[in-house]
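One protein chain is absent from this view; the other protein chains keep their places.
This part shows chain A:
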Amino acid sequence: MAYDDLRSFLAALDAEGQLLRVSDEVLPEPDLAAAANAAGRIGEGAPALYFDNVKGFTDARIALNVHGSWTNHALALGLPKHTPVKEQVEIFASRWDDFPIAPERREDAPWRENTQAGGDVDLFSVLPLFRLNDGDGGFYLDKAAVVSRDPEAPDDFGKQNVGTYRIQVIGPDRLAFQPVPVHDVALHLHKAEEKGEDLPVAITLGNDPVMAIVSGMPMAYDQSEYEMAGALRGAPAPIATSPLTGFDVPWGSEVVIEGVIESRKRQIEGPFGEFTGHYSGGRRMPVIRVDRLSYRTNPVFESLYLGKPWTEVDYLVGPNTCVPLLKQLRAEFPEVQAVNAMYTHGMLVIISTAKRFGGFAKAVGMRAMTTRHGLGYVSQVIVVDEDVDPFDLPQVMWAMSAKVDPREDVVVVPNLSVVELAPAAQPAGITSKMIIDATTPVAPDVRGNFSTPAKDLPETREWAARLQQLRTAASAR
């Protein structure tokens, strides 16, 4: 089932017992962020949180942790809520093959109901803004889909980008904005600033659950996130034309913010508790002037808590980081079986692969580091055999403990690129990278004593399914 907006997904979560409404009065700080932080600490299957009684506000509606468990991630993709993680990633990868699915343009976007423009723009009057972590510089929009176009190809639908970036509210109509240089919007901004021009942007808040997944997904520069959303939804993504910029934005958004990144200007921003589990900043970042706000009546403000993993962001960008790497690796190395890139947005990646010849696994590891996402993120790769499930960490640790000769199987390459947010980088943006080859050597690599491996019994797979069915039936009674 494809959800066209956040509200219909919240209703579905509610029906599935995955939406927790907190009706008692809470403080905007520290309660909202602390509750979302706690959702990541209460075990599997954490629900989304919904607050509508926040002290000092008259009509705030705040949704948190919407994607914050594998249960909710499965429901976002229209899958049964208990779908195992490995299966969610496999289904995600299989739907990817349907790309591109053309979007469907609609004219009746509900965010057209209300407007503020020019000097009347006041973000605080529409959004119940609040702080996430203690050391954050202010209040953030951190689950938005930001739309921008290539200034040199403004009519190229594929080069129109939809991405999620951190955005600090620094005034009623001003935002500080972080375009990390490896990301598409930074390429757009670079081209605009070379010409001394402002870069128009449309920032959409409270989007349908698949839009939130694709806007945080590392895709090729000229691939359309809307066409990928269609593939993942199994139905065309509904889009509408934003009134000021004329950009394509999600039809179902709660709020659409339009304005420009002011050319060649930088201003202090941050710090912000990041997906790395560390604060980054303050840095001098670009600034957005907001010229128009469009919003649904009684908008739901969706925010995302992130900090020390795991938090919602780890679920949100887990599978969507695994799949591009899986596809890119398989394109050249069909031996690759599965890719687990769900630790800190793929800073550590576990790859299972068959071996073509001795030394092959290390080549696969090096390729992971030179993919587009790898250039900015992948700093540690663990390569395991084809019969090791990279999502099953005890199996991965077995491979590490039994297969690795540290002197021969750990490769460190110095001075490679990484996002500046990487806490271990020195200087920022530069790091060494490591491959741990935890595969069984094959000829002509004849090291070790691996001749008689023990394997699962042939009947085990069938029994695993049978036990799972028995357990599901027992829990339903």
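One rule holds in what follows: contacts are C-beta pairs under 8 Å (C-beta built on N, C-alpha and C of every residue); 3 or more make two chains touch, one makes a residue touch a chain; residues count from 1.
Everything that follows uses one rule, which is that contacts and distances are computed from a predicted model.
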Chain left out of the displayed complex - its UniProt protein name, from "2-oxoglutarate oxidoreductase", "ABC transporter permease", "4-hydroxybenzoate decarboxylase" or "5,10-methylenetetrahydrofolate reductase-associated protein": "4-hydroxybenzoate decarboxylase"
Candidates A:A176, A:I351, A:M369 or A:V396 - the one touching the absent chain: A:A176
Hidden-chain contact residue, picked from the options A:K86, A:R112 or A:R131: A:R131
Options A:K55, A:R106 or A:K308, residue touching the unrepresented chain: A:K55
Residue touching the undisplayed chain, where the options are A:E87, A:D222, A:D389 or A:E420: A:E420
Where the missing chain touches chain A, by residue: 27-30, 55-59, 122, 124-125, 129-131, 134-135, 137-139, 168-172, 176, 178-181, 186, 189-190, 193-196, 264, 266-269, 271, 279, 281-286, 420, 428
